[in-house]
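Apart from one protein chain that is not included, each protein chain of the complex appears where it belongs.
In order of appearance the chains are A, B, C, D and E, and numbering begins at 1 in each one.
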Amino acid sequence: MSETPQLDELEKGPWPSFVTEMKRAAEKKDSAKDLINQLERSYEDRVGHWKHGGIVGVKGYGGGVIGRYSDLPAEFPAVSEFHTLRVNQPSGWFYTTDILRQLCEVWDKHGSGLTNMHGATGDIILLGAPTSALQPAFDDLAEIGFDLGGSGSDMRTPSCCVGPGRCEYACIDTLDFLYDITMQYQNELHRPMFPYKSKIKVSGCPNDCVAAVPRSDIAILGTWRDNIQVDQAAVAQYAAEGMDISGEVVALCPTKCMVYDAAARTLTIDDKECNRCMHCLNLMSKALRIGKERGATILVGGKAPIVHGAMLSHVIVPFMKLEPPYTEFKELLEKIWDWWDENGKMRERLGELINRLGMRNFLKAVDLEPLPQMIKVPRANPYYFWDQEEVK
Amino acid sequence: MSETPQLDELEKGPWPSFVTEMKRAAEKKDSAKDLINQLERSYEDRVGHWKHGGIVGVKGYGGGVIGRYSDLPAEFPAVSEFHTLRVNQPSGWFYTTDILRQLCEVWDKHGSGLTNMHGATGDIILLGAPTSALQPAFDDLAEIGFDLGGSGSDMRTPSCCVGPGRCEYACIDTLDFLYDITMQYQNELHRPMFPYKSKIKVSGCPNDCVAAVPRSDIAILGTWRDNIQVDQAAVAQYAAEGMDISGEVVALCPTKCMVYDAAARTLTIDDKECNRCMHCLNLMSKALRIGKERGATILVGGKAPIVHGAMLSHVIVPFMKLEPPYTEFKELLEKIWDWWDENGKMRERLGELINRLGMRNFLKAVDLEPLPQMIKVPRANPYYFWDQEEVK
Amino acid sequence: MPVMDVLGSAISVDEDGFLEDPDVWSEALAEAIAKMEDVDVLTEDHWKVVNYLRDYYKQFGIAPMIRKLCKDTGFQLKTIYELFPSGPAKGACKIAGLPKPTGCV
Amino acid sequence: MPVMDVLGSAISVDEDGFLEDPDVWSEALAEAIAKMEDVDVLTEDHWKVVNYLRDYYKQFGIAPMIRKLCKDTGFQLKTIYELFPSGPAKGACKIAGLPKPTGCV
Amino acid sequence: MSTKTDFGPPNYKELLPPVIEKNYGQWKYHERLQPGLLRHVADSGDEIYTVRVGSPRLVSTDWIKDMCAIADEYCGGYLRFTSRHNLEFLVSDKSKVEPLIAHLKAMGLPVGGTGHAISNPVHTQGWIHCHTPATDASGIVKSVMDDLYEYFVDMKLPAYCRISLACCLNMCGAVHCSDIAILGIHRKPPKVNHEIVQAKCEIPNVIAACPTGAIRPDPKNKSLVVNEDRCMYCGNCYTMCPGMPVADPVGDGVSIWVGGKISSARTPPKFSRLVIPFLPNNPPRWPEVTSAVRNIVEVWASHAHKHERMGEWIDRIGWERFFDLSGIPFEVQLIDDFTMASDTFRSTPTFKW
Partner (left out) sequence: MSTKTDFGPPNYKELLPPVIEKNYGQWKYHERLQPGLLRHVADSGDEIYTVRVGSPRLVSTDWIKDMCAIADEYCGGYLRFTSRHNLEFLVSDKSKVEPLIAHLKAMGLPVGGTGHAISNPVHTQGWIHCHTPATDASGIVKSVMDDLYEYFVDMKLPAYCRISLACCLNMCGAVHCSDIAILGIHRKPPKVNHEIVQAKCEIPNVIAACPTGAIRPDPKNKSLVVNEDRCMYCGNCYTMCPGMPVADPVGDGVSIWVGGKISSARTPPKFSRLVIPFLPNNPPRWPEVTSAVRNIVEVWASHAHKHERMGEWIDRIGWERFFDLSGIPFEVQLIDDFTMASDTFRSTPTFKW
């Protein structure tokens, strides 16, 4: 009889099975085998079997490795040390088979042969190696050109959507921008020295395919400042093909800034009132195209719920041109980090600090003018501060 | 030259002038005259000239009088003591000329001859009398059947809309209900013993003409549970008179539960989806009528911004029949007061206490089941408590 | 500043008759203030309330909430008003020499 | 529980090599731990960091944030990594005998 | 004489006009025949006419008696006040409606305030009778209504527009849900008067009263210290303690809030939102305030759809567009920084330029 009856159940069914994958790795690696066994135990016990914490790493870096020790090392000795390497993915998760095979080789040599492609932050997660294998694994990764990503109180591995690589909505060059800032801030990525983690995510347009707004301290979203480009012939074509332009497009436009002339089969957009929500472009990508004056909206402060409740990033720069060498962005980023670094308490994310000290202090510190685009609504409470210098 | 050049300016213009009124009173009363003079001084100085606080009253009552002393008693001796009597208005602010004249007589005898008809809570405000006049004034008021209203940490003078007195939308008998509870809770009105003030306001329907939701700790709003009564002949009549029923009524229905058949001139309402916002009834009062199964929605917790920001009252009972002797309501009210009394800190309003201890504790204490009608949205944070008894 | 003539000496009080200087309070003074608040004699029950208020104030720096006063003294609010017709704040606190209450009793 | 063999005696450490009992820390022990963290000799600069960490911990009950460490010792982060190749948390704190940092350095 | 207590207000039943008594709760519909004139019709076919008149609220007994005389002449001695302090003449005899209105107009009284009008501003005491005001109430209301008179006596606005005023953050006018709210504000921290604090204040209560925790005890002095950087001048400490005055001729003034509503018609109640953080106290006519209010009314009136309240209009067009159309500069004070301020921040790149 199988030793892992519960996990075996999870090999059934149409969706590809992680258990099958673990078993494949287990054929070659004891650690993968013990991982299965320990997981089966967790399924029996209904609790995890990892100890608290773990600080391990490679030379010269303060992050990039997550330490993990089994709390049943006697029973599952091959996972008594089972650390994870976070490896910085290439922009947009593009790979050649060549480079991927090299990666597999390194991991087959040093680790469990198990990975997450990818982690929720975007890294390649190399799952499980003993302490002694960490430095050698890193050295071999370096050899094939893969560096570590972030962990701890550093800049976390930034990520971006496919953007200009394969998307007609990309208002900014997400791939290049990501690569550029990743290279520029290698020190911030590898040597934790902030109050807490700092995440950057870059989406080419308001569709936000990389979930920057809810999931990053600093979210960069492409946008445009002029008019949506309308190809009326293509509009007519959609109509001819039977699309319900009034019902599916115009009626769902949140600003009601579109008019469709069903007789003439033309679409008119009052671009001044358009908020660039993408809905119409999403539905009619052949007929509608993003504007020509492109750039990014910068939002900050997004994060998960702990400690004060989840936050979404919020607008601090409605529009910024984003062209190499991205100086304007970098200057802003550094001002933001400086202020946070100077004022943040231990484990206080940027958004929490802004809430604690107030947007006005933040804006002042990073030299930004208050603008109505920064808010959904003005304050409803009368508790606002005056610069006593101004009150004379 | 006039001694009050600034106030004189406020006698000009088409809107009736309070300065003119003060001058009329000043012809008979020194205190009114000194009030004008002190106010002119405030207009010069741009600050008020009343001292802090004041505790005065009449025998047997803990509230109903607001003490006020001039901070320039030497200059304006007639307002050195200038207290306000809050007099409980009749339900719906209905008066006969007879009873009003009697009131005027009492006030001409004992006070400044100035009043607010009415105060923001709803009382008749008799503005300005010296300490020595308070008891005699009260005694004379009692003689003509006017009792004092609330002040301090008591039940404040409740108020209600005109309701069944002159409104086709009244789902409850606001006037009778108000009179009944005012009479029932005379002790709570006159002898402050709560943690802070407690306000009750009663509107006959969701139009909330007495601003119960934002302005009272306990708001009672009429509503119905069955269908809007539609008189199709009257609908057709409106159409015939040129009303744009599609544009003004149907298009603005927030639940989109109405269909207007322009050809047949008939209106159909999917009452299950109607949220009783009143918009259609407001516009077509001849054609649409409130349902027949009437009662009230009870909301609690409304208040002004100090200390934690303004709050609107929120639903705790979606529907309660409200018929004399209003036992169900009174039982609930007493449970609410008891809980608040037991748990409230000094100067903590009901809404603030609910926020501090949590709705679930409140609901439990007052024996109400949680219902989705109580919330706009469920919680977005994962910080919820479990009864450890339930976790076994 | 108004003064109150008590037992021959002039005591400063505010317009509402509350002591300007809480330290001048004495039992005799309390008796004198009481008269002005329609309390002819301070009985044992009155003193129970007055002493409770003074003790509470000494300990917490504030006057108690009325509910607490009732609970701790065992008097119903009705009784408090019988004892002090002008009520716990204007009557009892004043007699007890407390500062003028702003939020509570 | 893993043990570390230092100067002949067995010292309990956790899997990451942090002391199980902070009270057993000594300068000699620090030297021994240092070797395992790729620090051959503890120079004056090393001691400056180690002592700073110990003092800070004694005073506040926590390890300092890195920024504070840099500011207060005058070392740039780069220098800290030169001194302690495995970094301030895994290297310096361990040598200083602090509890395993969870949030900070 | 042993005082009678707890007898309560007069019983409304004795104060209702006969037609109301008869048709109580049996009203069928209403019409707004002209500004200030309502006609309510009962199931029985009976009708009652209401003529609404603006009142300065702060009135003399003489004014009340004047109104009584009119009510006797046209209404059989019945009248009422509204929740916004207007006076309503309740006319049972149709033939008296026109003469009544003529009479009132001749007296110079504003007949109106019904329907899509600007009704009487709810307001408060101000320098007339309160100890914490940052501005006057009646003076501003008079100035504003002189200026907006045309909107009271007509029904030419897109929807209801409720203006309210409160003279300090206590917000007795409960202005927090008004289409336009005028709110008196202080802008300087309290100047602690230690002598008064020592003698007259319940120190723990004062500390607890501060919304931002700006007050700490100063046990040495048996007094209090204000952390001025954390104070936002709400005056709640002064409410609790005469030793913490906040009023100041230069610091005090007026702020303007817009977009609130109370009724649930179409959309639920909304809070008003700050749009102008400060205008100076400039008595007797507060010209900065009257022109700011008029500007807001007019921008709304010329852009909103029919039945669209101020807040509904702004929700449709977006706040950025409101600032654009109104020409009101966007200032940093408008950005929330109280508890959970981030809920008011814009978490999307979808906005208008």
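Assume a residue touches a chain if its C-beta (ideal position, glycine included) is under 8 Å from a C-beta of that chain, and two chains touch if they have at least 3 such contacts.
All values derive from a computational prediction rather than experimental measurement.
Enquirer: Missing chain touches which shown chains?
Expert: A, B, D, E
Enquirer: Could you tell which one of B:A74, B:A240, B:A263 or B:V391 touches the chain left off the display?
Expert: B:V391
Enquirer: Which of E:T114, E:S264 or E:Q333 sits in contact with the chain that's absent?
Expert: Answer from the full complex: E:S264 touches the omitted chain.
Enquirer: So which of A:K272, A:K286 or A:K321 would be touching the chain we can't see?
Expert: A:K286
Enquirer: Looking at the whole complex, which of A:E9, A:D30 or A:D226 touches the chain that is not displayed?
Expert: Missing-chain contact among the listed residues: A:E9.
Enquirer: Given the full complex, what residues of subunit D touch the hidden partner chain?
Expert: Residue positions of subunit D that touch the missing chain: 20-22, 60-63, 99-104.
Enquirer: I need the residue numbers on subunit A that touch the omitted chain, in ascending order.
Expert: 6-7, 9-10, 12-22, 24-25, 32, 35, 39, 42-43, 45-53, 58-61, 66, 68, 82, 84, 88-101, 103-104, 107-108, 113-118, 120, 122, 127-128, 135, 138-139, 142, 145-147, 159, 161-162, 164-168, 170, 173, 175, 179, 182-183, 186-187, 190, 206-211, 213-215, 248, 252-254, 277-279, 282-283, 285-286, 289, 304-310, 312, 345-347
Enquirer: So which bits of subunit B touch the chain we can't see?
Expert: 206, 213, 221, 223, 225, 254-255, 272-277, 297, 299, 301-302, 309, 311-315, 318-319, 351, 354-355, 358-360, 363, 370-386, 388, 391-392
FYI, only the chains that are shown with their structure count from here on.
Enquirer: Through how few touching steps can subunit C be joined to subunit E?
Expert: Graph distance in the chain contact network comes out at 1.
Enquirer: Quick check on the contact network: minimum steps from subunit C to subunit D?
Expert: Counted as steps through touching chains, the separation is 3.
Enquirer: Average the CA atoms of each chain to get its centre, and name the chain whose centre is farthest from that of subunit A.
Expert: Chain C.
Enquirer: Count the C-beta pairs in contact for every pair of chains, then give the pair with the highest total.
Expert: B-E
Enquirer: Roughly how far is subunit B from subunit E, going centre to centre by Cα mean, in whole Å?
Expert: One centre to the other, that is 13 Å.
Enquirer: CA centre of subunit B versus CA centre of subunit C: separation in Å?
Expert: Those two chain centres are 33 Å apart.
Enquirer: In angstrom, rounded to a whole number, how far apart do the mean CA points of subunit A and subunit C lie?
Expert: 66
Enquirer: Hey, what residues on subunit C touch two or more of the other chains?
Expert: 18, 62, 100-104
Enquirer: List, in ascending order, every residue of subunit E touching at least 2 other chains.
Expert: Correct list: 169, 176, 205, 209, 211, 234, 250, 271, 338.
Enquirer: Taking all chains into account, which pairs touch?
Expert: A-B, A-D, A-E, B-C, B-E, C-E
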